[in-house]
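Take a look at chain A:
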Amino acid sequence: MNIVPVSYYLVLSAILFGLGIVAFVFKRNIITLFMAIELMLNAVNLAFVAFARAHNQLDGLVFVFFVIVVAAAEAAVGLAIVITVYQNRQTLNIERINLLKF
Partner candidate 1 sequence: MSLPFIVFFVFAFIAVFGALTLILAKEPIHSALALVLVMISLAVLYLMLGAEFIAAVQVIVYAGAIMVLFVFVIMLLNAGSEERTDWSKIAKYAGMPLGIFLLLWFGHWMFRSTIGKEIANGSLATTTSVSTEEMSRMLFNQYMFPFEATSILILIAILGALVLAKRDDQ
Partner candidate 2 sequence: MDFITNHPVLVVSLVKIALLLFIVLTALAYLTWFERKLIAHIQSRWGPTEVGAHGLLQPLADGVKFLFKEDLTPPGADQFLYILAPFLALALGLTTIALIPFGPPSLTWMGVPIFVVSNTGIGLMFVFAITSIGVYGVALAGWSSNSKYPLMGGLRSSAQMISYEVSLTLSVVGVVLLANTLNFNTMIEGQRGYYLHFIPRWNIIPQIIGFLCYFTSAVAETNRVPFDLPEAETELVAGFHTEYSSFKFAMFFMAEYANMITVSSLATILFLGGWLSPFPDSWTFMNYLPAVLLALLAIYLIYDTFVLARGIAKIQLIVITFGALAITAGCFIPIVRDAIQGPFWFCVKIGAIMFFYVWMRATLPRFRYDQLMAFGWKFLLPVSLANLVVTALIKVWPFLVGRG
């Protein structure tokens, strides 16, 4: 077959999503956790685009567009929160930011 079957893309999406979960569970730096969330979002985007190709519909692509935009908004606010947390606790290690108030 001359074209790559869509299931290959879905397996890659699952692998990336799994690696994102592993990164999210095991890493300690808040910014790295954020990046793991972005990796999971990217894996889901790949699945959307693969299915949009499989069913020959454009709705998947429009959904990917919205996911990218929402990820941008989330990253902006999330990183602003991270900066504020760093200014208050002077650390980015989540194991040391486990008290609501000193």
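For anyone wondering why these and not others, all candidates are chains of the complex that A comes from, given by their letters.
Here is the rule we use: a contact is a pair of C-beta atoms (placed from the backbone, for glycine too) under 8 Å apart; a residue touches a chain by one contact, two chains touch by 3 or more; residues count from 1.
All values derive from a computational prediction rather than experimental measurement.
Every option in 1 or 2 belongs to this complex, yet chain A touches just one of them, candidate 1. Partner candidate 1 is touched in their complex by these residues of chain A: 1-12, 14-16, 18-20, 22-23, 25-32, 34-36, 38-39, 42, 45-46, 49-50, 52-54, 56, 58-59, 61-62, 64-66, 68-77, 79-84, 86, 90-93.
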